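All protein chains of the complex are present and in place, except for one that has been dropped.
The block that comes next holds subunit A.
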Amino acid sequence: MASQGSVTAALRVAEVLESIANRCVGPEGGQVLCTKPTGEVLLSRDGGCLLEALHLEHPLARMIVACVSSHLKKTGDGAKTFIIFLCHLLRGLHAIGEKGKDSFTSENIQSHERHWKNCCQWKSISQALQTFQTQTLGCIVDRSLSRHYLSVFSSSTEGRKLCRHSLELLLEAYFCGRVGRNNHRFISQLMCDYVFKCMACESGVEVFELLDHCFAELNVGVTGLPVSDSRIIDGLVLPRDFSMYCPADGDIRMVIVTEILQPQFSSAGSEFVLNSETQFQASQCWITDRTKTVMNHLRGQNVKLLLTSVKQPDLVIYCARLNSISVVECLSAEEVSLVQRITGLSPCVLPEVASQCEISDSTLVKFCKPLILRSKRYVHLGLISTCAFIPHSMVLCGPVLGLVEQHERAFHGAFKMLRQLFTDLDLNYIIQTKQQCNPSPLAYDNSRERNHSPETDKYQDIVAKSKNKLETQTHLEVYSGLGASDTELRAGKPWSAHKKTPIAPSQTDEMLKCLPPERSGIIDNCDLSIENHSTGNPTAEDTGTEISFEHLQVSDNAGKGYTLPVMRKSLDTCTCQGYCSSTVPAGCVLPVGGSFEILMSYYLLSYAKQCRQSDETVISMLIADALLGIPKILYKPKKGKDSFPHIYMRSLHALQASQPMVSGQSGFESVAGKYQLLTSVLQCLMKILTIDLIINIKRQPQKTADQESEDEF
């Protein structure tokens, strides 16, 4: 049995998923309760979890779910938005297909032939999408969207510093979509405190990396208490009791062992021959003495805490007691590796302990004591960190296990998100090469004409535009005053620095001369294309910005006192052949509530207007329209002035007048995350479009596909 894989089929699937996602997305979304076959109950607002729990049967649906989970693995956010966006894209494509169908029907061809023809069309669209995604999308983000970036860092003279207020806003927006509305504020506060307590220095990607890896070991779930009892505890909490606890004060040294400290009669692969009873007794005595010596030696080295990954015999525990050494047994491999990462301590090897020399692999701990949570005992260690992470544990409380687990997963996702936010995201795109490859002779002529225009004119033009931009600047400053947010102020500052850089024609000229001839040609083309852009665009400021970027870039190369570290660093690389690589700098955020989508769609539309290739126009229009679907859903429950059409119109006016956009909600979201979401969805769509036939195999699934299944047709 085979069914046609078409946009229509995919759309049908996606629409079902969308209807589920719609109810859970955004701040007004509800919780989902999943039951497992074992009878466990799981609460979730995480789209990924939800989709997996559905156990979908339809092959296309399963493919979509696989795409979503691979996206989640990378970014930890955006599953529901993924589905909604994908659905809107498919809807757009479907509409295009419907339009095309009329022409086909007039030709009166066979239905399956039409299908093949359709498939070819989809295939070509998929290829166009691929080109668009790899070559153009990055450019739009880098060139146009970047001017709206805000940052969670406050740049000061000593370097970047994480701004608490911005982080709070960012986390609140994140948790708003991930945990129940009952608790999201509390949880985001808790997370914010946790992050600041754990970070030794103010910018630590490695901290988030560690948290992402080891959060399972760093949190303790307690059921039966209200969520508000959750708290942060200094040090590390291990979910087991001491095998032997001896209260100690002063210097507490700790060692980790991974083997049994008591010597055994025989080791693996060897044989122990007993010849007499006295020999046996002597061996027993020797073993006991040996164990005692080892423990005495540990004591002599001031070791008061022994962590072991294996269960130790009674004798070892007894000797530990006699030497007042506390023992924690049966640490998991993850816990051992976490302790190692924090303290830099490696496990002791037995020969080293046994020999009477000094033990090098020991470290000091601040304290070690039992901790009682809900009448269960835990081991509480005050490890001294040697890395950027200051160990703190999170005690997560909740009335039911499902809720505790939900919070744990949400935290984990948040660490993923932060980790990604704190790393630069590379953008690769082809810089404006369409001028050269543009087949339209008219346009080419046009650009040639411009090339001939006198240089001096151009510079005057620039000066005029930079005046224009002064106005933009004032707007920004007014905005930052109103917003009263540190970030916004800081976001404003670089602009002012930017502005005051005098654009001396002579200097630019010089720089241009320095460049190889073909390069300058490219830059010229660039500028010209922007000129073109401006004619199709009501805002003159856009052009101004673009041009001054170019110049700034040049002056930066020349090593002038140009202070725009974080936000504009991205623009300083330009490789040959028009290939451009740049980054979304770490810490870039946009206001939450559809800002990214509205901005992107605005820039995509304006790109479409000045674009001459029909394919690109179609695709950018398609993506632009689909993007708007997300804010539409977010603002659905709002009425009156806050409804989507109002917000959208206001944003458009603001953009056209170059005023800052006013967002209905407070909170931030990561630009890098959003951009990755966009590309992931496009990749998923491409995959869907390339499928033309779905073949249903009625056979038990096998682990290895060892034979061809031709007979199954």
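We adopt the following convention: contacts are C-beta pairs under 8 Å (C-beta built on N, C-alpha and C of every residue); 3 or more make two chains touch, one makes a residue touch a chain; residues count from 1.
As a working rule, contacts and distances are computed from a predicted model.
Undergrad: Name the omitted chain as UniProt records it, choosing among "Molecular chaperone MKKS", "RBR-type E3 ubiquitin transferase", "Pre-mRNA-splicing factor 38" or "DNA repair protein XRCC1".
TA: UniProt protein name of the non-displayed chain: "Molecular chaperone MKKS".
Undergrad: In the whole complex, not just what's shown, which of A:145, A:187 or A:227 touches the removed chain?
TA: For the chain that is not drawn, the touching residue is A:227.
Undergrad: Considering the whole complex, which of A:10, A:24 or A:647 touches the chain not shown?
TA: That would be A:24, which touches the missing chain.
Undergrad: Out of A:119, A:317 or A:331, which is the one that touches the chain we can't see?
TA: Here the residue in touch with the unshown chain is A:317.
Undergrad: Any idea which of A:120, A:216, A:349 or A:400 touches the chain not displayed?
TA: A:400
Undergrad: Need a quick check: the contact residues on subunit A for the chain that isn't drawn.
TA: Answer for subunit A: residues 20, 23-24, 28-37, 39, 41, 43, 50, 53-57, 180-182, 223-228, 262, 264-278, 280-281, 284-285, 287-289, 313-319, 321-322, 374-375, 399-403, 637, 700-703 touch the chain left out.
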